[in-house]
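Below is a structure I'd like to ask you about.
Missing here is one protein chain; the remaining ones are kept as they sit in the complex.
As written, the chains take the letters A and B, and residue 1 is the first residue of each chain.
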Amino acid sequence: MNTKHWLRLLAGLFTLTLLAAACGSDDDESSGGADCEVGEIDGDLAMYNWAEYIDEEQLQEFADEYGISYSLDSYDSNEAMQPIVSEGGSGFDVIVPSDYMVSVMISAGSLMPLNYDAIPNSSNLSDDFSNLYFDPEGGYSLPYQWGTTGIAVNTAVVGTDFPRSWGIIFDPAISGQFDGQIQLLNDPRETMGAALKYLGYSMNTTSEDELAEATELVAATAGRLAAFNTDSADEFLTSGETVIAHGYSGDMFVQFLETDNPGDYVYFVPEEGGTRWIDNFAIAHDAPHPCTAHTFINWMYGADQGAALTNWNYYNTPNAAAVAGLDEDLLDFVNDPAVLAGGVDSLEALEDTGDFEVNYSDAFVEAKG
Amino acid sequence: MTAVEAPAADEEVLEVTPEFEAAAERQERRRGFLLALPEFGYLTLFFAVPLVIVVVYSFATRNRFGGTDLSGWNVDSYVKLAEPLVREIFFRSVWLAALTTVICLVIGYPFAYYLATRSLRVRNVMLVFVMIPFWTNFLVRNYAWRVILGNDGPLTKTTEFVGLGEHEYLFTQTAVVLGLVYGFLPFMILPLYAAIERIDRRLLEASRDLYANGFQSFRHVLLPLSMPGVIAGSILCFIPSLGAYVTPEILGGAKTTLLGSYIVTQFLTARNWPFGAAMSFVLMAIMLAATVVYFRKGGRTL
Partner (left out) sequence: MSKQTSAVEPHGWTKFFLHTNGWLVYFFFYAPILLLVVFSFSDSRNVGTWGGWTLEWYAEFAESRNARSALSTSLQIALVSTVVSVVLGTMSALALERFEFRGKQVFDALLYLPIIIPDVTMAVMLLLFFSQFFELLGTVFGIELAKGVGSITLSHIAFSISFVSVVVRARLAGMDSKMEEAALDLYATRWQAFRYVTMPQILPGIAGGGLLAMTLSLDDVVITQFVTGPGGTTLPVYVFGLIRKGVTPLINAISVVMLVASMLLVVLSLLLERSRSGSGTA
């Protein structure tokens, strides 16, 4: 009897201590920017990136040049990466959060301020990418790669005579005959955002009425879809499961090139507007090797390295100096004016809507049925 | 289990007094306790304590940035559980999980019996062969099914060839159930096999000798004796099915939201950890209650 009670007590005490520790360390003030010199190394590089977003060989090149080793671990969503880094003690140096997640992580104190003295190559950053909403002074992040979200169509089946609009998904009058062969992303913000854009609203709206309209629209469309899917959006299109797909620019582009007849496929951002997303370099607030991290980011911002990166993952580069080194195919795709049916100004960036995120998420679940 | 009596040697005759019995019983209890202690300690540390953390989180608030505010306790998350959307998801999930479990039982029981009645050598080999497919990656198996069930895949081609007409198999609820059954059938088979295998064959023989036919022998002898296996298998099938989220996404096209997906969404998309924690906690409480009831019905104690 006594032993058991002792155990209970111990467990209770343990819990209390943990909770106390939790409460105590909840407000993590990020340390001041690391005091690093250009090219300074203070240990191996631990990178935490999206899967297949950087060539291992490129990392090896960096490691060889500076006489260290690297580790690369991957995550598949911002929301999975963020708690791991924010909790502390993750062991990672460089991470690659998306735009909205950067603003979230800055507020949570999960990112280390960047010391630009150690990143002179940051001057290569294109002017289009200064003063970003999620990190206006770039104090905590530097763009990594960017792209758009739009629609890809199999013109061999659908033809070329269709409006470059979200209506090709949402309007049965336009695409009714392709029911069961349409796909939307399984992402609340992107898909609800598409519906909102079609209805003429902002994709960052916090109006419950506007969101309700969008929910109705998506619900009406759900029955006409093959699937809600993010990972295989591009594959479904080229394998014939779908003929109209909602997806990311780089993914689609790479997938087209891998078919025998890339000319059959076309990607565009609808005229009502779409998402421009930016993934960014950032350093974890408790990175064990901050100077190595700074040196790495600086190295990646060189013209050659920037081009090598983009030529490998086929998204788009924010590095103005790297543009000259990009592959022909990629340049053609990226500079094609037909891609942005509504023009550059029609692009909107997804922002974190704070408490309203829950509304978006629930609306999406409701719409799916 | 009754207290074990000390070995009575021929020379000495130990008197079995009540004190002696009590002492022996205490020793038994201590043994049992010690035997359970390491696991108890392990689970307390790596499970119960984290669980307490989850419960604590369920009373917290989601702050503006999707993080969790531990100060300011409230029951908002629990109130949210009463919303119609949540209830709809819950009942839909229970139905699918029950369907999956029943199908697993119907397919798995004959298989387990078949397995248990082979010779020893064959049995072990067969058992290993049951498990081997499950040493491939779970995700990859789902994707393989997606290929098989796809619009241009082997299944549609076969049914068209045979003349059953054109059907869509992928991205339907049928596909989801198929995927779930595929995933959890071994969880049904293993406990069933373990339970059936140790049943004394002679009991079945006896029932046959007493003019019972096959079905009667099954119903009155085999089934009751294998009930622990049925219960264990059902639990191991039903509960993960309830929380499944990969299969509904890959094979169902994410068109129906089930409980598992919904909980994952709270943690990974909506970043509403308190609600996710509350849902998980309530789900676990319901499951635990159901398990207790199921066990009592099966005649065992929990």
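The rule is short, and it goes like this: contacts are C-beta pairs under 8 Å (C-beta built on N, C-alpha and C of every residue); 3 or more make two chains touch, one makes a residue touch a chain.
Treat the numbers as computed from the prediction; the structure is a model and nothing was measured.
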Listed residues B:P38, B:P84 or B:G163, member touching the removed chain: B:P38
Selected residue (touches chain absent from view) among B:F59, B:Y169 or B:W273: B:W273
Full-complex contact with the absent chain, from B:L105, B:V177, B:I235 or B:A270: B:I235
Residues belonging to chain A that touch the chain removed from view: 1, 4, 17-18, 21-22, 25, 46, 48, 50-52, 56, 71-76, 80, 83-84, 87-92, 231-232, 234-235, 238-239, 251, 254-255, 258
Residues in chain B touching the chain absent from view: 1-2, 4-5, 7, 28-33, 35-36, 38-40, 42-44, 46-51, 53-54, 57, 107, 110-111, 113-115, 117, 119-120, 124, 127-141, 143-145, 147-148, 150, 152-154, 182, 185-187, 190-191, 193-195, 197-202, 204-205, 208-209, 214, 225, 228-229, 231-233, 235-236, 239-240, 243, 245, 259-260, 263-264, 267-268, 273, 276-277, 280, 283-284, 287-288, 291, 300, 302
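Here, only the chains that are shown with their structure count from here on.
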Chain A residues within the chain B interface of the complex: 3, 7, 11, 14-15, 18-19, 22-23, 26, 77, 79-80, 82, 86, 104, 107-108, 180, 186-188, 222, 225-229, 239-241, 352, 354-355, 357-358, 360-362, 365-366, 368-369
Chain A-facing residues of chain B, complex: 33, 40-41, 44-45, 48-49, 52-53, 56, 62, 64-67, 70-71, 85, 89, 150-152, 168, 170-171, 249, 252-257, 262, 265-272, 275
